[in-house]
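All protein chains but one are shown at their positions in the complex.
Chains: A, B, C and D, in written order; residue numbering restarts at 1 for each.
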Amino acid sequence: MTILEADLTPATLKQDMDRLFFKKKLLNFAVPALILVYMGYVFVAFDMAGLWQRVSWQNAQTLVSDTYSYKTHVTRDNRDGSVSVAIEGERKGAYPEGDSPAWVSLGETAGAETAIDLENGHLVRFGAESIEYDIPGYGLVRATPTRAKGVQAELPAGDVPDWISVSKNRLAIKTDAGRLTVTRNRAEVFRYFNGWELFFFTLDSPYHGLSIGEVLTRAATGEAGAILNDFWNNKMWRHRDVAWAIAETLLMAFLGTIGAGIVALPLAFIAARNFSPFGPLRFVARRFFDFLRGVDSLIWTVVLARAFGPGPLTGALAILVTDTGTFGKIFSEALENVDEKQIEGIASTGAKPAQRYRFGVIPQITPVLLSQLLYFLESNTRSATIIGAITGGGIGLLLTQAIITQKDWEEVAYYIVLIILMVMMMDWLSGWLRRRLIKGEGGKTKRKARADGKAFLLP
Amino acid sequence: MADLTAAPLTTADIRAQYGEMTRRKRLYGGIILVVFVALMMAGFRTADGRNAGSFYDGITHVFDYPNEVLAEASEKVTELPGHLVNFFPALIETLNIAAASTLVGLVFGTLLSLLSTRGMAPWPRLIPLFRRIMDICRAIPEIVIALVLIFLLGGGPVPAMIAIAIHTAGALGKLFSEVNENASLKPVEGLESVGSSWGQRMWLGVIPQVGPNYVSYALLRFEINIRASAILGFVGAGGIGYELKNAMSWGQGRYDEAAAIFLLLFITIVVVDQISSGMRDRLIHGAKA
Amino acid sequence: MLRIDKLTKRFGDKIAVDAATLDIDKPCMIGVIGRSGAGKSTLLRMINRLSDASEGRILFEDREITGLRGNAKRAWQSDCAMIFQQFNLVPRMDVVSNVLHGTLNRRSTFATMFNLFPMDDIHRAIDILDRLGIAEHAAKRAEALSGGQQQRVAIARALMQDPKIILADEPIASLDPMNAQTVMEALRRIHEEDGRTVIANLHTLDTARRYCDRVIGMRDGRIVFDGLPEQLTTGVAREIYGADASFSEAATSTEIDTLDATIRAEMAEA
Amino acid sequence: MLRIDKLTKRFGDKIAVDAATLDIDKPCMIGVIGRSGAGKSTLLRMINRLSDASEGRILFEDREITGLRGNAKRAWQSDCAMIFQQFNLVPRMDVVSNVLHGTLNRRSTFATMFNLFPMDDIHRAIDILDRLGIAEHAAKRAEALSGGQQQRVAIARALMQDPKIILADEPIASLDPMNAQTVMEALRRIHEEDGRTVIANLHTLDTARRYCDRVIGMRDGRIVFDGLPEQLTTGVAREIYGADASFSEAATSTEIDTLDATIRAEMAEA
Partner (left out) sequence: EEITQFRIGLLGGENAQDRLNNNECLRAKTEELLGVETKLFAPADYNGVIQGLLGGTLDMAWLGASGYAKTYLSDPEAVEPILVKVNEDGGYGYYSVGFARADSGITSLEDMQGKVFGFGDPNSTSGFLIPSIEIPEITGATMTSGDYFGEVKFSGGHEQTIVGVNNGDFDGGVTWADGLGNWEDGYNSGALRRAVDAGLVDMNDLVQIWQSKPIPEGPIVLRKDLPEDVKVKFTALMASLPSMDPECAYGVLSGEAKGVMPIGHDAYQAIIEARKLKSN
């Protein structure tokens, strides 16, 4: 029942298929092999093997532990014997003179003994002459700093463990309970605690250390303003500045995106084939868009910073310029796809050109316009974070500076959480607005648009 | 000849209803317009106020910086070819970062999208989890991951690559899962009935259907990633962005270098943009045929 | 009233309308027939000035239309409404707004930019819609309506222009027979009640015969027939359509009665 | 050989298959008939383990199938080929590759990802295609084939599995009569020549009568008839289909002869 052409016997077919599958195999191997070779090349070019050795686990540990913990410094000035206690060692986290947390018992007079309880038996004493650290399971370490002879350390007999680092002028001990550093000038104890200390109120606020209930009752009795003020102006966490930074970032994204939309719309008409009869002008407009996009927001930021100086306006303008290029391209493509029938219908009533655009064109491109604007509003929130890091504005600057100066990882964590929340909120908001504003266009039309492959990608 | 409807509305009713609707629309439209304009104005004024230079003073100086750069670059135009050669390796590094992160992002994006599409996911109950993972990957700006990784791994291309790859995986994953939703599940069921594994079903049943779309989106992403990797160079991740930042911040005296680097970057972005949009057109139309 | 004088339209080498001459001296309903590509649409589009004539003149009440420019041209367009086969409405806007577009020429550009139309116009639009039997859809989006309803919205827009002439380019070609009948009856009524001239391109003979006072036949751009519907014999029709003996009128019919007849005939044949 | 014991499937409140019990002791060709929604597809899908049973058991050669998981389940699926109404091929891949998919269960995931099928398998695939008369299309994409050819590719894929049972879910429902006949004949030949058990859902009585050794009737999820084709009288059929007197067998026929007869009958009626 098989009807085969003369030269298509199963035998020749098999040969053909063998060849076909051989080719397929080749292709199937060639593509992944090429990718693999490329990745191999990248691996070598990026020195990934060496990377593994360079990974700094210690940094990772610092980073991770610092994001959820804080340290309190107890510092003795070896020259005058004065002792100060400060959270994170910062002035704004310092305990008032003569005041200290319960685990530090200050001497009555300057130079008197100070005992620092690091718990679990770890005890540090700042004596008149020497500093002692009693380490359970190891023994007592004594260090005597002098101007002339440096730091003289007395350790229990035996090898020096690797968590103790001794040199002529310096002694450093790191244990699970805390850290002690002694140099000729200073002796310093760090004790670590979990949590984001002083997140709500700093030490100088009367509300520091109160429970939520207490704060609420005080708020109810008319101190709400003061409480909010103390929280808002918290010197350690600077909630007000952070809120402003977030607002600046959102402002850059908003002004930049909407401004770009407003500028790009009329320009897009010049670049659209069906609205701009003059070829060379169209060409110029298109290359202009390419130029704006190609230069990239990063470089626009630098260029504009000279004219406008640091600040959110510069960032907004950089976004505006870049996105004018992007929107110009998208809008002109949308304009080229408009349905001529509607425009003709309006034209046949004797409508003026502006009216033709208003009723024949605008209603058609509104959905594209709005959805693209909203998409970019969301993605520009991210861009604004980065641009802010360059122009000096917004949460991006706070974040990059906090990372670069490499302390305060808890603030880094705080900013990162805020940024993620901000971007996700904008994502959700833009999605919600898109659904609300373009509801005439049901799911079906949306699908169709996507099937055309016209869907434009957002950065 | 009038249409038969259940509710016999008189013209007066319709007039009243429509009039009411128009008035409401105009009111809302007016309010929205006013609010929008007010928001724009207030936003502009706030930004202007918090900026060092004001918009009106600055607008006349927009070309100062480009002029300065161009003046020096044109003065030393003979050195331009040499600079172009010098900085080419840095450009290659930037392109490598973009390409490698796009590839890695493509792989993870594909996996995430398959894991979070109904009908394809091997563990349907975990779909929301994978969706959230994609959302978070997308939400973190690359610069954040890059800076943290630079702290851990030291400067260089790898932190940038990982940072961009994470973002790419999230962004592509979302787009791919939309593509997947339009794919037919019949071949998948056909393959399931012969006792194939999940990997085989996806590779042989889904990927051939969605492949062209995937590649098209990945190309677009590659374009975006070139910019991203250039930007990350600015914060210490190597490549052309690093060179550009150094030349630009040195300023006078090295503007010729800055111009050369800028030229390289600009040409690359435009060329890749053109090539990839050509390829995307072919892919999508080829897929349709 | 309307005089067309040696009107010609060329598209490159192709002559779409070839020295068409026509004289309409009193308001009447005119059907233009001819096969696809005969130049019917081109003729109407030149009258409405959607496209420019290559040669010849159009005169309306002794005023030359062909040369008008700018405002004068738009004023003429507002006097000469056009109805399209594909309705050419703005689908995303509501029905009344679409009808109000008929007044655009009279209103200031600025007010219309913000969609501000006088209440009076809105009421008149609703009255017109009511007259066409679709007032209850006033607030819906145009795209939500059926083809026949959309075409009636288009007619309402034309009426809103309060035009001296209504041009209709195959107004019923994309409608089913039921809707086609409604639309043609509406056009006829407008002609009879308002005394407006209606020129309609039609692709079926029987529609032309049934609703028109005068029928014009076009072939290859030339007007080859101009007379009363009764003069339109099958022989003449074959001439116009350039059809061979297999030409059957019923095949082009949209009339419901005729349609039934066709079905019966086919069944009988079987 | 295959025993189905009180097999039940619920979708929420809806019972799709209701305590179906069936015993197949020797290889034979079985037709399952019943109207739309009777539960035919659900039954086959449970046997192939594409969906899980709510209650009851399926035993194959005294091994319980219903509880298999992971690899064991996939191994069973490879022993029990399934043919779908919509073919469920991979449209963008070539015919031979589609047939080779029948061997997926035996090959490692990694090898198949790189298209590493042994030469022997490729040759066997071509032999099978040749047996089904579509060898010359071997290199074409599946989507380029007609429905009947695609269904034969699906059968080839099933044969490639070298299964103990072939399940076919309305294999000819989307085919024209000509193609339907070719496909049914192919299935019958496979049963006769290879001695494989074939269970086919069919929506026409005469197909069942003509090709099957045994017919099972389902109604509302229950098996209401199980017997020889000859026992399938019009009365019994009415019972199964729950049809009233207007039930005419010819209306469901796909047989070419019958079809011709139907047309003739209809013409005569007119």
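Observations, loosely collected:
Assume a contact is a pair of C-beta atoms (placed from the backbone, for glycine too) under 8 Å apart; a residue touches a chain by one contact, two chains touch by 3 or more.
Computed from a predicted structure; not experimentally measured.
Judged over the whole assembly, touch between the missing chain and the shown ones holds for A, B. Note that of A:N28, A:N59, A:Q152 or A:T366, the residue touching the chain absent from this view is A:N59. Listed residues A:S82, A:N120 or A:N185: the one in touch with the omitted chain is A:N185.
In the complete complex, the residue from A:S82, A:S105 or A:S167 that touches the missing chain is A:S167.
Considering A:R293, A:R306 or A:R434, the position touching the chain not shown turns out to be A:R306 (whole complex). Looking at subunit B, the residues touching the absent chain are 51-53, 57-58, 61, 64-65, 68, 76, 79, 151, 154-156, 235-236, 242, 245-246, 248-254, 256-257.
Subunit A meets the missing chain through residues 54, 56, 59, 62, 71, 89, 92, 165-167, 169-170, 172, 179, 183-186, 190, 235, 238, 241, 302, 305-311, 389-392, 397-398, 400-402, 404-408.
Definition applied: only the chains that are shown with their structure count from here on.
Two chain pairs, B-C and A-B, are compared here, and A-B has more C-beta pairs in contact (counted per touch definition above). Averaging C-alpha coordinates per chain places the centre of subunit A 17 Å away from that of subunit B.
Taking the mean of the C-alpha atoms as each chain's centre, subunit A and subunit D sit 57 Å apart. One finds 63 Å separating the Cα centroids of subunit A and subunit C. Residue positions of subunit B with contacts to 2 or more other chains are absent. Across the assembly, subunit D contributes no residue that touches 2 or more other chains.
Residues of subunit A touching subunit C in their complex: 341-342, 344-352, 354-355, 358-360, 363-364, 366, 440.
Touching subunit B in their complex are the following residues of subunit A: 35, 38-39, 42, 45-48, 51, 54-56, 59-60, 63, 248, 251-252, 254-255, 258, 290, 293-296, 298-299, 302-314, 316, 382, 385-386, 389-390, 393, 396, 399-400, 403-404, 406, 412, 416, 419-420, 423-424, 427, 447, 450-453, 457-459. If you check the complex, the residues on subunit D that touch subunit A are 94, 96, 114-117, 119, 122-123, 125-127, 130-131, 133, 135-136, 138-139.
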